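Note that one protein chain of the assembly has been removed; the remaining protein chains are unaltered in position.
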Amino acid sequence: MSDEAALIATLNAHLWRNAFNVWLGLELVAAGEAGVEIRLPWRAEFMSNPDRGGAHGGILAALIDTAADFAIAARLGRPLPTIDLRVDYHRPAAAGPMLVRGTVIRLGRQIATAEASVFDSEDRLLASGRGAYFAASAS
Amino acid sequence: MSDEAALIATLNAHLWRNAFNVWLGLELVAAGEAGVEIRLPWRAEFMSNPDRGGAHGGILAALIDTAADFAIAARLGRPLPTIDLRVDYHRPAAAGPMLVRGTVIRLGRQIATAEASVFDSEDRLLASGRGAYFAASAS
Amino acid sequence: MSDEAALIATLNAHLWRNAFNVWLGLELVAAGEAGVEIRLPWRAEFMSNPDRGGAHGGILAALIDTAADFAIAARLGRPLPTIDLRVDYHRPAAAGPMLVRGTVIRLGRQIATAEASVFDSEDRLLASGRGAYFAASAS
Partner (left out) sequence: MSDEAALIATLNAHLWRNAFNVWLGLELVAAGEAGVEIRLPWRAEFMSNPDRGGAHGGILAALIDTAADFAIAARLGRPLPTIDLRVDYHRPAAAGPMLVRGTVIRLGRQIATAEASVFDSEDRLLASGRGAYFAASAS
């Protein structure tokens, strides 16, 4: 198993301890110094407004928080508690699988900052955002 | 039916057109100029880290976005598209029912800003935040 | 000297150690458990777009960061380092004196969250926002 494959296995083990991540259907498929990629299939329960279509803002927020935190986890070996999260909604998402890319902005000893972007199956940017994470925590 | 009861019925009809809100189990129980209150029971799928306990950050983000937007809807008769959302996580949430209170900060002709706070069954503040909403939209 | 007058004197001493606060002309005029009020006169250098009028967004951001942090300082005796700041711009500010009110949202052992609102001389809300502050810092 390559280093990346071992890292992906470790990170998915962390990811799947979280019941909501399992419900979302998240799978981390790439990980390294440059960040992580997480994929998920569509679920009918994601649907927000049936007129405008697309995933509920809370689903997209969950994806951004998770991918940003796991970009940190790809460096530190574990995700960190979220201090705060900020999400920009760029386009309504049509029903379909999504891909989230997370990258670290700054890994400080006390605070870590990371960002993530959600794309649809045609690689259009649906939402993006940032989180601040508590790096000084004991566990 | 009182004015507030009629408003609650209208807003719950909007709320329940959204599949994710139904999955979350949201019910709007109070509405007026001062804002809205939305309740929800616990679901096992909300669980984040089983060691630290508590609801996934994405669940709390969904609650804040929804309650802030429905505080606007209590004034305008309909929720608005979210431009961006910002969430502060204050305490890990133990498993249990939650209450979200949403209030309008500023209702402009083009942009509306609203905030919401999530409480556990002992009225402790779990998370709070704000959203910017697009008021100039046609529908 | 009353307790509040003594607290105001202590907080203004902190405020005025900061050269940019002095340049802004900030004066803390009320302080207590409920939060703080800071006043400032207009300076010609605050002006943003001369067509739309009003203070530069960075001036309003500085006011919100400072008032939120000093609401914390009114409890702890000192301001804390800012982790991140979020500002909503509600109305263009006409030239004139401003008042900023800051209040604490949650004072945790590791992270503190506070908010502030900027008003013009006719008590109209110009901008509001929140900051996360690092409470676990040594100094």
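Note that the chains take the letters A, B and C in the order they are written out, and that residue 1 is the start of every chain.
We take it that a residue touches a chain if its C-beta (ideal position, glycine included) is under 8 Å from a C-beta of that chain, and two chains touch if they have at least 3 such contacts.
Every value quoted in this text rests on a predicted model; they were computed, and no experiment measured them.
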{"item": "Identified contact with the non-displayed chain, of C:Arg39, C:His56 or C:Arg75", "value": "C:His56"}
{"item": "Hidden partner chain, residues of chain C it touches", "value": "17-24, 44-52, 55-59, 61-63, 65-66, 81-89, 129, 139"}
{"item": "Residue numbers in chain A that touch the chain omitted from display", "value": "86, 88, 90-91, 105-106, 108, 113, 125, 128, 130, 132"}
{"item": "Absent chain, residues of chain B that touch it", "value": "83-84, 86, 110-111, 113, 132, 134, 136-137"}
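As a convention for this text, only the chains that are shown with their structure count from here on.
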{"item": "Inter-chain centre distance, chain A versus chain B - centres from mean C-alpha coordinates, in Å", "value": "22"}
{"item": "Separation of chain A from chain C, taking each centre as the mean of its C-alpha atoms, in whole Å", "value": "34"}
{"item": "CA centroid of chain B to CA centroid of chain C, Å", "value": "28"}
{"item": "Shared interface positions of chain C, touching two or more other chains", "value": "86, 113, 132"}
